[in-house]
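All protein chains of the complex are present and in place, except for one that has been dropped.
Chains: A, B and C, in written order; residue numbering restarts at 1 for each.
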Amino acid sequence: MPRLSIHRLSMAHPGDVSALAALIGDGTLPARQIRAVIGKTEGNGGLNDFTRGYFTQSLLHLLADATDEAPEDLAGRIPCVLSGGTEGVLSPHYMVFAVDPAEDGPEGLAMGTAFGPPVAPEDVGNDAQIMRVAAAVRAAMADAGIAGPGDVALVQVKSPAGGPGLLLRSVAGGAMGAALALGDVPAVAAREDALLTALDLFSPRVSASAGVEVTRDEVVVFGRAAGWCGGLRIAVRPMADALDLAAIQAAFRAAGLEAKPDVPPAQRPRIRAVLAKGEPDRRHRIRGQRHTMLGDIDIDAQRHLRGALGAVIASVAGDGRIFVSGGAAHQGPPGGGLVAVIAEEA
Amino acid sequence: MPRLSIHRLSMAHPGDVSALAALIGDGTLPARQIRAVIGKTEGNGGLNDFTRGYFTQSLLHLLADATDEAPEDLAGRIPCVLSGGTEGVLSPHYMVFAVDPAEDGPEGLAMGTAFGPPVAPEDVGNDAQIMRVAAAVRAAMADAGIAGPGDVALVQVKSPAGGPGLLLRSVAGGAMGAALALGDVPAVAAREDALLTALDLFSPRVSASAGVEVTRDEVVVFGRAAGWCGGLRIAVRPMADALDLAAIQAAFRAAGLEAKPDVPPAQRPRIRAVLAKGEPDRRHRIRGQRHTMLGDIDIDAQRHLRGALGAVIASVAGDGRIFVSGGAAHQGPPGGGLVAVIAEEA
Amino acid sequence: MPRLSIHRLSMAHPGDVSALAALIGDGTLPARQIRAVIGKTEGNGGLNDFTRGYFTQSLLHLLADATDEAPEDLAGRIPCVLSGGTEGVLSPHYMVFAVDPAEDGPEGLAMGTAFGPPVAPEDVGNDAQIMRVAAAVRAAMADAGIAGPGDVALVQVKSPAGGPGLLLRSVAGGAMGAALALGDVPAVAAREDALLTALDLFSPRVSASAGVEVTRDEVVVFGRAAGWCGGLRIAVRPMADALDLAAIQAAFRAAGLEAKPDVPPAQRPRIRAVLAKGEPDRRHRIRGQRHTMLGDIDIDAQRHLRGALGAVIASVAGDGRIFVSGGAAHQGPPGGGLVAVIAEEA
Partner (left out) sequence: MPRLSIHRLSMAHPGDVSALAALIGDGTLPARQIRAVIGKTEGNGGLNDFTRGYFTQSLLHLLADATDEAPEDLAGRIPCVLSGGTEGVLSPHYMVFAVDPAEDGPEGLAMGTAFGPPVAPEDVGNDAQIMRVAAAVRAAMADAGIAGPGDVALVQVKSPAGGPGLLLRSVAGGAMGAALALGDVPAVAAREDALLTALDLFSPRVSASAGVEVTRDEVVVFGRAAGWCGGLRIAVRPMADALDLAAIQAAFRAAGLEAKPDVPPAQRPRIRAVLAKGEPDRRHRIRGQRHTMLGDIDIDAQRHLRGALGAVIASVAGDGRIFVSGGAAHQGPPGGGLVAVIAEEA
């Protein structure tokens, strides 16, 4: 029945939601159809990155004005998954996912969302988080009308950061919870003692992040479901490491775009979303050569990783608006990660 | 007559020259045949990057022990071009260029070196530097026996950093001097008032850098010349911007390697050197999308650029040992740069 | 007639105005009496520091709710001078300056504010800015009822950042404009070609800053005026360099506090505001010893300076809530700056 649409918008600074305001203002996008926002702001991506909170506050004020709902209520029903850090060629942007319930189709790309309950600061990175997120993923699947895990293409999770030192652990817990819900990691293994250690346990279709600006687990699920309109195609591929150019090209091709080596200019407007997760290889080596990301006091390792992986993906997309997020434990192979592309069909 | 050989070596830290010591120690590489060293150390690449000086001191002590020449004398005849900053997937390494004069060939890849006179701190980024570097390039061509500018494939320049605030200006002056010697920029235009402003004046075959650890302009020239042995192929390509994946693949292919999309594992050992220059686009945009490299107080813009461009090139090479250096004014198109590949023939 | 009151409030993050909300909510501070806010947020203090904008947005929403004025109107009448960067021991905080017009006194600490006209991005750091700011200072003096420059204790200026590379120049222009209005720099000398070069031209009672989040020059003036209530004392002292402990102690003492060596715990609650400006000495030396602030690629020089100077002041205050801001050209002696203390009388 419904139709999913995705608007990919640029921002001039983390408080700039003028592009969305224009779309709402001219009637292109009814504010009440907005169901999720995923974006990349230009902070450092760490615990003291407040660009995510700033963008969220700006977005909620805009939507509150447009819908007459309170900002708190909107925050409680619209997942806003922001990743800080636009290192290198990356460009600050946000993707607005809207659903028009009045339209009708036989089967197509579906999206569902769900929120978990409020979380105490210490209650991340543990079994409780894994269970909470798994339940939220199932709820988001139900929301989308996705029949089963086999029809899920991608799960995006955002969890509270927890206290100092817990950020990456919260990311891992969110990923493990989603992997559990999808059956990509068996229940017996999806436990807190595996977080950040048993890196061979992963889902190749989960993208997780964490931040101080959220207080509940937020989940967005994409997949195939009956009743949704066609026109959008999603493809997700695991990457073996941060240099996996072949996997990146394969994802773009599977989404219906050429990539020889990059997406031709004429096809680039069809790109609706590119999302990726990656990780500085903990063995301190990539293909046998030493990297220095993990021992650098001056630049956070995740900033190094985003700048590098984001550039490789952007060189294929021909566009710097890539959502790339570090901390990829349990989201694709160790030292690697995954890349997802959503494109309009030709 | 001579044969050029290139050893690409890893380092565990900026004072680690043990890989070269082993090659000298077991007789693989006679120390007296070493003519130039180009490398990438893991500092920040800026004025307060002392990893270059540390490596240079370590190298000179090793070579002094092996040749019985004084370190100062070695520093005066062996260009040591180091670029700091192995952001992202880049791996610290150095390439040792050696020439065996006893061998003989009809025509092949030639290398020549030259040094300019000592430079006063304020005497960079001006017409004097341009003239000095141009003369040094001509001397290096003569040293290599390269007949004319048309036979030059690549010029690598390193100039003194000058005082605070002059680093990028010194890079530009070195590039312009080499461009003048090659005829890629006409003499009437290759003037100090064009430095860092007339960015459409460039050579697509000059790679320049600057550092506090050198006190004279140092030049290495590569090209075709009679009398040199064959077996090595060099290819250089301009890049339109930091996402120019096609140009990068073209450089690898022109050097005799496949790149579909990356160099196959079996061919990777044939890669002898990959060198690149790039630049954060000063228009604050890449292909129409805003980048944030130039306004970031936390990470230097050149570090952003090296991490991004280096990763794109490494994803094609399948190897993080890429010499990528920021500050590409007058070295390739504005906002872009150039990439050079030297490979053994199959 | 009026009474100035100052509330010094902590924030948990740059979007946290809950302490002010509580004061307004319980009737302690009528929102309509708020006339200026000066604060320190925990960003990097540079062009890409969005914590200032985030705090300002949060503040304006709070005040809009409390006053029923539009945020834009509030922004146009309440100067909000924020400095990013709480390096070292510094603590994020904001000072709310309120004026109760119903109270009455013979003479006391007066405050006035003024705004300049909207500024084009390129129109900073020039004669136009100097004239604009001088006019705004005079308007703020009139607003306070301050009879003449001799009664002014301190001027706080905030100007638009201008385009990339203009931030420090805008700070200097704001300082020079205020120095002109106070007669501390003669009109013939207060010209754009003196900015950042003729550092011996300065006012020892001007604190200037700049930021991307303001579009007009904003001025707050403090001084003695008839009709204001007593009870607050202000003292301002120039500092010869970043180590000028004696000057700092002198400022606290002149404001009526002991400092032997620090303010005793019992007197600390009487501190209402501490503001300081400082500058990494451009001669690369402090008292003959080399400092490394200006050549550091990893940490911005102003962050170094704020962390150091802020700690010295905080060690006297016994409290990390110090408003310390870098870029002190024309605000105190070269390489030094100034420090201002406002305290309640015992």
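Please note the rule applied: a contact is a pair of C-beta atoms (placed from the backbone, for glycine too) under 8 Å apart; a residue touches a chain by one contact, two chains touch by 3 or more.
Everything quoted here is computed from the prediction, not taken from an experiment.
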item	value
Absent-chain contact - pick from B:Val155, B:Val212, B:Ala273 or B:Ala308	B:Val212
Of A:Asp16, A:Asp49, A:Glu218 or A:Asp241, the residue in touch with the unshown chain	A:Asp49
Subunit C residues touching the omitted chain (full complex)	10, 12, 42, 44, 86-93, 242-246, 249, 261-262, 286-287, 289-293, 298-299, 303-305, 307-312, 314-316, 318-321
Sites on subunit A contacted by the missing partner chain, in the whole complex	44-49, 164, 284, 292, 294-298, 300, 303
Chain not shown, touching residues in subunit B	13-15, 42-43, 48, 50-51, 53-54, 57-58, 61, 212, 298
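Heads up, the rule we're going with is that only the chains that are shown with their structure count from here on.
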item	value
Residues of subunit A touching at least two other chains	42, 298
